[in-house]
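Every protein chain except one is present and positioned as in the full complex.
Showing chain A:
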C-alpha cells in the first residue's frame, strides 16, 4: 500500500518544502533589515504580475525544462548526470556553428538544423563520461562534473581565439544572420492580433520544450527502450538477467540526457542572445538537477518545477533591480529552495507520511 496518496506526493510535499524555504528566506531578509513581505511582492509582481514578467519567467522555465528533463532521463537509469552545464555549453557551440554556417533562408530550417546541432553536440559531450561509466565504471558524477570545466575551457578558447570576429574586443561570436532569428511569442501573438509578452525573450522554443516533455513521457513509459531504462535503473542484476545490456542502456540514457541538455541552447543562444557568449548557460545545468528532483523525474513534475524556478529566477532578477537586497542573497533564496525540495525532501515527507497513516487508520477500520 502506498504511504501517501498521489496528490500529496506530487503537490503537497513540494509545496510544503517551498513554503519552508520561503519562511527561512524571509528570516534572512529580515535579518539584513529589509522587508520580506515587500520582497515577496516584488518577486510576485515582477515575475507573474505582468505579461512582461511572464515572458521572462517562461523563458527561464524553458531552459530549466530542458535541463530538468536531461537529469530526469538519466535518473531513470539511476545515473546522476550533473554535467548538464557542460552539455548545454557545447549545445550552444553546436547552435552557433549551425547558425553561422549558412545564410538561412527561413527560421524553420535554421531551427531544425540548430536543434540537431545542439542535440548532437550535447550528446557528444555526454558520450565520453557515458562510455567511461559503461565500460570502465568511472563514476559518472566525477566525470560529468569534470567535463563541465573542460567544456567551459574549450568554449573559452574557441571564443577568444577562433570564433571572435576580427576587431571585436568581446569574447563572443558575431550576431547570427537574420534568417536564424526565432519568432518570439510576441511576434506570434502579434500575428494573431493580440500582442502579448512584448520585448521578452520567450520564443517558439517553449513549444519544443513542451513537446520534449511529452516525448520523454512517451519514451520512459510507452517504449521498449524506456522500459529497459527503468528496469536497469531499478535493479541492474535483474535487468542483466532479463537480457538487457548495461553498457547499451547506460549509453542510450546518457546520450539522450546530453542531447536534451544541449537543446537548452536553442532557447538561450539562438532565441535570446542571438550570438554565442561565455557563460550563456547561467547555471541552468545545475538548476536542472533541482528541477528533476523536485519534479520526481516525471516530465509533468519537471514542467511544474521548471515554472517555479523560472519564477524564482525572474523574481530574483527583479529583486536585484528594485531593492538594495544584495545579489548574493537572491542566490541564497534559490539555494534554500533547492535544499528543501531536493536534499531535505524526507524531512517533510516522513512526518507527512505518519500524519497520513494516522488519518487513514480509523478510516480503514471503519471500512472493515
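The rule is short, and it goes like this: a residue touches a chain if its C-beta (ideal position, glycine included) is under 8 Å from a C-beta of that chain, and two chains touch if they have at least 3 such contacts; residues count from 1.
To be clear about the criterion, contacts and distances are computed from a predicted model.
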Notebook entry, point to check: From the names "HPr-rel-A system PqqD family peptide chaperone", "DNA polymerase V subunit UmuC", "FAD-dependent oxidoreductase" or "BMP family ABC transporter substrate-binding protein", which one matches the UniProt record for the unseen chain?
Noted result: "BMP family ABC transporter substrate-binding protein"
Note to self: For a quick check of understanding: of A:156, A:190 or A:245, which residue touches the chain that isn't displayed?
What the structure shows: A:156
Check: Which of these, A:278, A:304 or A:339, touches the one chain of the complex that we don't see?
Finding: A:278
Note to self: Touching the absent chain: which residues on chain A qualify?
What the structure shows: 38, 41-42, 44-45, 49, 56, 156, 160-161, 169-172, 175, 199, 201, 268, 272-273, 275, 277-280, 282, 317, 320-322, 327
